[in-house]
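With one protein chain held back, the other chains of the complex are shown just where they sit.
Every chain is named by a letter (A and B) in the order it is written, and numbering of its residues begins at 1.
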Amino acid sequence: MADRSSHDPLHDPLAGIAFDRVPPAGAYGAAGEPGVGVSTAEEPFIALAVARQGHAASVVERLRRALGVELADRPHAAIEGGTTVVGTAPGRFLVLSRSEPDLAGTLRAVLGTEAAVTEQGDGYVTFDLSGPRVPDLLAKGALVDLDPLVFRVGDAATTVIAHIGVTLWRTGETSYRLLVARSLEAAFTRFLIASGAEYGLRLENQGSGGRG
Amino acid sequence: MSRPDKNRLASGGLIDRAAPLSFRFDGHSYRGYAGDTLASALLANGVRLVGRSFKYHRPRGIFSAGAEEPNALVELRSGARREPNTRATVVELFDGLEATSQNRWPSLGLDVLSVNRFLSPFLGAGFYYKTFMWPASFWEKLYEPFIRRAAGLGRAAEEADPDHYEKATAFCDVLVIGAGPAGLMAALAAGRTGARVILADEDFLPGGRLNAERREVHGRAGAAYAAHVAAELASLPNVRLMTRTTVFGAYDSGTYGALERVGDHLPVPAPFQPRQRLWRIIARRAVLAAGATERPIVFGGNDRPGVMLAGAVGTYVQRHAVLPGRHIALFANNDDAWRGMLAASEAGARVEAIIDVREEVSPALVEAARARDIRVLAGSRVIATQGRKLRTVDVATPRGREQLVVDTLAVSGGWSPAVHLTCHHGGRPVWNEAIAAFVPGASPAGLTVAGAANGSFGLGAALREGAAQGAEAAEALGFPVPPLDVPAVEDEAFALQPFWHVADSKGAAFVDLQNDVTAKDVGIAHKEGFRSVEHLKRYTTLGMATDQGRTSNVTGLAIMASLTGASIPETGTTIFRPPYTPVSLGALAGHHRGKDFRPVRLTPTHEWAARQGAVFVETGAWLRAQYFPRKGEKDWLETVTREVTAVRSSVGLIDVSTFGKIDLQGPDAGSFLDRVYINGFSALAVGKARYGVMLREDGMVMDDGTTARLGPEHYVMTTTTANAAKVYQHLEFCLQVLWPELDVAIASISEQWAQIAIAGPRSREVLARVVDADVDVSNEGLPFIGAVEGRVMGGVKARLFRLSFSGELGYEIAVPARHGAALAEALMAAGEEFGITPYGTEALGVMRIEKGHVSGNELSGQTAARDLGLGRMASTKKDYIGRVMAGRPGLVDPARPGFVGFRPVERARRLRAGAHFLSLGAKPETANDEGYMTSVAYSPHLGHWIGLGLLVRGPERIGERVRAYDPVRGEEFEVEVCAPGFIDPEGERLRG
């Protein structure tokens, strides 16, 4: 199969873009008000807390108290100010913070020996998707029901989109946040552009540095 | 330019006369309207010959008005977008459409290969199989070239498809399949409850038979009522109405496959729109309302252009306002066909006669026919036809034979419910005597059937059943059901006398028009013993190809049943499997084609490496730098040799971020590692790393790598690039399933950390320049296999490991991934004075072969630790995964192939991986096989090729000569067995 870059730019929004680079910021696809906005600009600090054996409930309690979030041991994103706690598996929580550079250290202090904490802020690229057509776009890759009628604000899922593992949650009426493995940023962005072009897609990704 | 559409009625139809379209068929220009199909537009223009048949190149016309079309297959569009075997009956007309007839040469009118019909004795039933009995040379020289040229359908495009396709998933409470009267009512009933409803129909216009018949519903014309319901459905936010969408398969757990033809009705898909979209629809309940397919009666000459299903004649007249012919006769065995023909007559068609096999027909119908000046020939049958395009029809009547002059013969043998989706989970349809048709048997869980698909052919019944089942589906899911006013429509009587085949007719009588299978072929199959319907299908090809026997299956098996004397239900049907209609491979692939075939993972230094001129290689999902060619280097070998030499003599660097990295924490982490590795880790000192080997439970090596202890309860494991996910899954299995009592928490940190290896005698000096002042990298501060945490590049957190894969002094430096590229730059700057050289996976491979390390080629899943010379690592003081099975007699047999090195006796020879070993003088046959070469490399250190491999009793045979036998390349020469480890076997370099 030929590289798609040889294709007609009116039909292939990825025409001319190297497959092994993160596509540049800009407008893709249909003209006019974009149906989907994609931003990878924000870079929160991320750490993973894994409850040690028998401590899941206590970890929930400690996180709730320390971070002031409403939390339960289920796939849900608890959002409070600049902090988000997302359940990804039983007793497993991804904590995101906009303001806490030593997030892992803070969590270790809060959780003591009840949880294993690892830094994950470099492991993920954060995609913030917004706009009325986001559910339609995600339906082209996801196998979970993201219909806004059933996937409510705060609902979270760790799943696969276009063969790429993601953890995602709904942050607002028409906004969603997705965590994607850093090595797959280009591949995932390509999927978003190819699938979102019919709605018009605006990509902003100037914020995340250090891509080499 | 275009000629007038002479067969178009002056009024009526569901076409937009304000939107004329021009199109071309076989180079001629014609005119049609929006709302036409290609078939209706061709008929409107009097084009009746549209293709040549598969085997015999017989002239063929349009036979149906839907997806069941066996004849009117055309090539659509041209160039890269040329699409063969497109059914003209479902192609929505667009302005500028270009279509070409198939399987004819040089032209449709004059086809020299029509002589094939004289070869019919050779092309009859079982012709594929019989050719296997011919000498092989016949096949190659004669048969295959002939069959490829003569038989077949359209030509695929020769260029890459320029359009894009996509896949999507939708969820709903109730999926309604088919938007005819039953489906519309089902969707309405379910939609009004607030349930999420998807209504899918393959047509571009919802309504099904309501658009093709003259019936009133709720005081409106049927088509108007359909439009009215469709409009309400479109207005409901919880209902998604999907036209041009065929539900083609019922899969497990309420999953349905559907193909949406987004841009097939346009010359070129709209900007940024896919041509087609493949839907996976997950429905809690489904209502199948796919209608029924009319089936013909088989008689001699039944394939002439002008012979057409009766319902299709009705559709063309009512929906498209097209007269398929000037003089029409009907040949039928049922009342329904009469009603359709009377309606067509009212709409302006000239119906000359109705030929019915029944002696007795409802007096009301006979009266109505006579009132319209239609001759009624009861108790009669068609016994022959004439004309290249139909001209005359011979009919045997109770009063003798007579010839009718007609250009169109409408045929109806009754209707077959579209039960296909009900059979996709193995359900078998059940024979219903009253309608002489198969109706759904056991359906997939959650699927019910309504209307004609259920054998309920009355319009009133379809509306009622649809409404009831839509409501029931929603109710079962807990939605409150408001009352629904179902239109009361009189149920027409469905009277039919089963009749399949005019056995005394003259000429070839086709059962399967698409595959050119005749009633005689069915007879041959029967005579030759192929009596099961599944055998009949394979032997004669009846029911194969694009139409999957939609119009031929039941007729074929009815004929077989009459030959065997068994009943039709005893004879049974072939199994229906997905897809219901053809699905293009492009749609199945969606976004994932070409370079997007699967997601590619990029290393943190990818762009940096690209700037260094790297050539990349796919290793699993990763793209890694393979080598870094420089100007003037003539080939990869020269480049790789330079890179290896640079490392061995000074220093080089390589990104090893692709290794799997797993963080393990908890009081039981050490003992957990003891159980998954063959060697011990609980006694490993903090600040040290160790090479480990893990087995599968069957005793074979699963993976290897180094694991470092960063704290008393904290380890970091590395896995090979290829096995990262597999090892993680294995560890979770051990922790969750085997030993849930162990208190260990694991987390993947593969993506978090970029890791760069530097190797070579100058690597310590380079490292010293990038670490922060307080980090001691001296031989004492960071001894061999040391592992410490520290900071680099002025405050960047790092993990430093003194490890070596190359055999040289070496380190691996891990930093948070965002700093990976900066680390590469810093190391390059720090090593500039030593000529630090980036190297790729090739040089890495060369050096590990020189050093005699095992890698992926040796960890093949068929090697035990002992085989690889790693047996002594295994602890005897503890249990670990695979220990017991690794002790099986077969795995400890000293005669198993063991890991050794090889060098060519003639040093200039190039070794080849995959070559097999033979003792000197042994015949090259399987019994004498003594193992094979797993890895080879040109060793710059030694100046010749070296290899690693598995040789029977290898370690005992050091110094012996064996033959390396490579029949693939036609090479065979002697090699010398040596210890694996061609460089620094004492390991002084890496400890220095």
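Rule of thumb we're sticking to: a contact is a pair of C-beta atoms (placed from the backbone, for glycine too) under 8 Å apart; a residue touches a chain by one contact, two chains touch by 3 or more.
The rule is short, and it goes like this: contacts and distances are computed from a predicted model.
Engineer: Can you pick, from "Glycosyl transferase family 2", "Sarcosine oxidase subunit delta", "GXGXG domain-containing protein" or "ABC transporter extracellular-binding protein YurO", the UniProt name of the chain not shown?
Structural biologist: "Sarcosine oxidase subunit delta"
Engineer: Of B:Arg81, B:Arg375, B:Lys389 or B:His425, which residue touches the hidden chain?
Structural biologist: In the full complex, the listed residue that touches the missing chain is B:His425.
Engineer: Any idea which of B:Ala231, B:Ala445, B:Leu942 or B:Ile958 touches the chain not displayed?
Structural biologist: Here the residue in touch with the unshown chain is B:Ala445.
Engineer: So one chain is hidden, and I want to know which residue out of B:Glu216, B:Glu475, B:Asp698 or B:Asp984 touches that hidden chain in the complete assembly.
Structural biologist: The one listed residue touching the chain not shown is B:Asp698.
Engineer: Extract the touching residues of subunit B with respect to the undisplayed chain.
Structural biologist: Looking at subunit B, the ones touching the missing chain are residues 251-255, 282, 425-426, 445, 697-698, 725, 728-729, 732-733, 736-738, 740, 879, 883-885, 887-888.
Engineer: For subunit A, which residues reach the chain that was dropped from this view?
Structural biologist: For subunit A, the residues touching the absent chain are 74-75, 88-90, 92, 143-144, 157-160, 165.
Quick note on the criterion: only the chains that are shown with their structure count from here on.
Engineer: Cα centroid separation between subunit A and subunit B, in whole Å?
Structural biologist: Centres of subunit A and subunit B (C-alpha means) sit 29 Å apart.
Engineer: Which part of subunit B faces subunit A closely enough to touch in the complex?
Structural biologist: For subunit B paired with subunit A, touching residues are 160, 162-164, 166-171, 196, 238, 268-269, 271-274, 280, 282, 590-608, 610, 616, 622-623, 663, 665-666, 742-743, 745-747, 749-754, 816-822, 824.
Engineer: Mind pulling up the subunit A residues that touch subunit B in the complex?
Structural biologist: Listed in rising order, the residues are 1-4, 7-8, 10-13, 19-21, 29-30, 48, 50-53, 115-116, 118-124, 139-143, 145, 147, 149-150, 162-164, 181-188, 190-191, 194-195, 197-198, 208-212.
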